[in-house]
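Pasting a structure here, questions to come.
One protein chain omitted, others in place.
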Amino acid sequence: MRKSNRLRRTVTAVALMAVLAVAALAFAACGDDDTSSDSAVPGSGTSDTIVGAGASFPYPLYSKWGSEYNNLNGVKLNYQSIGSGGGISAITAKTVDFGASDAPLESADLQAAGLVQWPQCVGGVVMVVNLDGVESNQLKLTGELVAKIYNGDIKDWGDPAIAAVNQGLRIPAGKINVVHRSDSSGTTWIYTSYLTAAAGDVWTLGADKEIAWPTGVGGKGNEGVAASVQQLKGAIGYVEYAYAKETGLVSTQLQNADGQWVKPSLESFGEAAAQADWANAEDFYMVLVDQPGPKTWPITGASFIMVQKDQADAERAKTMLKFFDWAFTDGGASAESLDYVPIPADVYQLVESEWETITAAGSPVWPQ
Amino acid sequence: MSTLELDVRGEAGPPRGAARAAPRGYRHFADPAFRVITLVCGLTVAIAMFTLAGVLVLNSWTAIKELGLSFLTTVAWSPSSGSYGALAALAGTVMTTMVAMVIALPLALVIALLLTELVPPRVARVLGTAVEMLAAIPSIIFGMWGLFVLVPFMQERVAPWVTGSWLGELPLLRPGPTFQGGGFSILTAGLVLAVMILPFITAFSRDVLLMVPRVTKEAGYGMGSTTWEVLRKISLRYALSGIVGATFIGLGRALGETMAVAYLVGGDFLTVPRSLLDPGTTVASLIALQFNEATTKLDISALIYMGLILFAITMVFQVLAQIWLRRARRTTGGRA
Partner (left out) sequence: MAEARAAHHGGTGMSASSPASPPSGRPGPPLAPSDLAALRPRSHARRKTVDALIKVSAWVAASFGIAVMLLIVFEVVRRGIGAIDWAFFTELPPVVGEEGGGLGNAILGTLVITFVAALIALPVGFLGGVWLAEFGRNGRIATGVRMVANVNMGIPSIVVGVFVFAALVKPLQHYSGMAGSIALAFIMLPVMARTTEDILNLVPNELRESGLAMGVPRWRVTLGVVIRAARSGLITGAVLATVRVAGETAPLLLTALSSPYWLNGLFGPEGFFGGPTANLTKTVYDFSGMPYSRMQELAWGGALLIIVAVLGLNVLMRLIFQRGKEW
């Protein structure tokens, strides 16, 4: 009796595991049910999958572009966010086709790693606050004020310096709860670049991905900062624009380099990208903060793509560049729908001429 | 005559008479084959780990050359200027782990006691599964739950209460210079860590306690001992090394936990926390928070170097525990 019981259970267990294994393999072998099984790229084999990794900032955009491009012609794009540093490490180790980073590499580092870089999209960083009675884009702040707040020099919302630029707005007094990032991040780098550019005499801690913050709490990721700002009365923090917009955080106006008060919007980010002097930026090394222009948003940043200068596979390289070409020319609407700013067409011309330096086995892969 | 004296370790072959009745053929190599196979597996465990350690050392070599041993005593972290120091992270790791172990270990033991002695088996099964479900929760969920629920709770209720009462005068609870309200702090991270390691220690301790021979426990009860006395004097002694093993699993989890701690500890990598209510960082969470953005070779290497130090500290701690265990060991019937 016991033996048959045990036998029965062993058989059940084995059967269960076998079923699981078979199911998994069946899924794996039969593949998927989307349209990509018929690739439109002739003689495709392995050249119809592009793998990229890097910054989390452009992740939603590249994912969306990837889906759209896949629907167009079956080429699959797999972009994963593992951080800018991870992206640079990956492309240097050649484990991906392209890397993405929020901070561009300097020319020396770029050459040492044998890479080519270009800006692919632009986004903005906004200040968000949690103050009773203050609605979005009502509060005005200057670079100097923000720097002093994050320095710990200004500790209270009732400070006359804040009231001076906010005539007519009732700001509840109270301690300013500063929120910054606890993780190393490109957003911090852009933000502190702004502080250094706009208020360099006040902000002396430099521009970096992580900072020796003199005060405030650290939240992990945009979501950590957003949650902290929402929980703490009188809090101030900095997040990516998409984050502020989608989660309904209260953003502020800022004073730009021209002295004008600007609200964060795609237009104001676009102004920064348009005003910047790309032609004279070696290897497109450009920090878009504090750019000139009446309507320019002062905390803007570009996100960069990096590829190997010397490609191993010409077909793969061409497929990849064709994707980016499509993104530059046709991807603008999708970018804007997700609150990113596409790179202006004249800048794309410069990028395209840079592509001509990419070779595979000695011969250039672009133009086709 | 104690059965302990019988050596069953050697090649215990069958008594002569039985050999005739036993099947031939495979018998000759079955036992040696079994020994070899299991030995190979045991060695695989070791070799895999040594390889891991080796690669760790290799990857941290740049940092070791550049930063040397002063890395252990420096407080700094600035990739752009190339200065790194592990002291803040090491201190934070020790503090969060201590908080977690101090809370989780006694809790786990009494819960295991509950499951084995105080409730009927059916209830024990349900309760045990409920506690084990804590282990099922991914660490990122602990982090996010902590962020939304525990952090405000600590900030608005617990920290003010502690600082306002006599507890706030105790050395480790008095807010230090970097106090930021107590929401993101060593204590918050330690609490969540305790909850995360609780199911591991509990489940394993429960199974270990279940293996204490019933006869021994009944002898204790028969003499009039209370449940607690049976646990303390009989079960725990028998199961001691198993419980120490369970503690190590919990300790390992606490030391290596990245995501949940990263969300909750505050990420202050520039101070050695003076108080449990101050923010800080741990080795694992510092690696997690910085690794994605680390670009320079020295930066990555310094992070791995920290991992290596953690490795070394665990090794030292482990050796100490083995020595203690050997001295405190008292076995009855088992081979612990």
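Residue numbering begins at 1 within each chain, and the chains themselves are lettered A and B in the order written.
In this section, a residue touches a chain if its C-beta (ideal position, glycine included) is under 8 Å from a C-beta of that chain, and two chains touch if they have at least 3 such contacts.
Not measured: the values here are computed from a predicted model.
Colleague: Going by the touch rule at the top, give the shown chains the omitted chain contacts.
Modeller: Checking the complete complex, the chain left out touches A, B.
Colleague: Tell me which residue among A:Val51, A:Val165, A:Ala212 or A:Ala281 touches the hidden chain in the full complex.
Modeller: Looking across A:Val51, A:Val165, A:Ala212 or A:Ala281, the contact with the absent chain belongs to A:Val51.
Colleague: Could you tell me which of A:Thr95, A:Gln111, A:Thr204 or A:Thr329 touches the chain that is not displayed?
Modeller: A:Thr95
Colleague: Specify the residue from the set B:Ala135, B:Leu172 or B:Val272 that touches the hidden chain.
Modeller: Counting the whole complex, the residue in contact with the absent chain is B:Ala135.
Colleague: Since one chain isn't shown, list which residues of subunit A touch it in the complete complex.
Modeller: Residues of subunit A in touch with the missing chain: 9, 12-13, 16, 20-21, 24, 27-29, 31-34, 36, 46, 49, 51, 53, 56, 59-61, 63-64, 66-68, 76, 78, 80-82, 86, 93-95, 221-223, 226, 242-243, 245-247, 337-338.
Colleague: Over the whole complex, note the residues of subunit B touching the chain we left out.
Modeller: Contact residues on subunit B toward the absent chain are 3-4, 6, 8-9, 11-12, 14-15, 18-19, 21-22, 27, 30-31, 33-35, 37-39, 41-46, 48-53, 55-56, 58-59, 106-107, 110-111, 113-115, 118, 121-122, 124-125, 127-142, 144-145, 148-149, 195, 198-200, 202-204, 206-208, 210-213, 222-224, 226-229, 231, 238-239, 241-242, 245-246, 248-249, 251-253, 255-259, 283-284, 287-288, 291, 304, 307, 310-311, 314-315, 318-319, 322, 333-336.
Everything that follows uses one rule, which is that only the chains that are shown with their structure count from here on.
Colleague: For the complex, which residues does subunit A have touching subunit B?
Modeller: 82-86, 88-89, 105, 177, 181-186, 206, 208-210, 212, 215-220, 223-224, 227-228, 231-232
Colleague: Under the definition above, what is the set of subunit B residues touching subunit A in their complex?
Modeller: 77-80, 143-144, 147-148, 151-152, 155, 180-181, 183-184, 262-263, 265-270, 279, 288-295, 299-300
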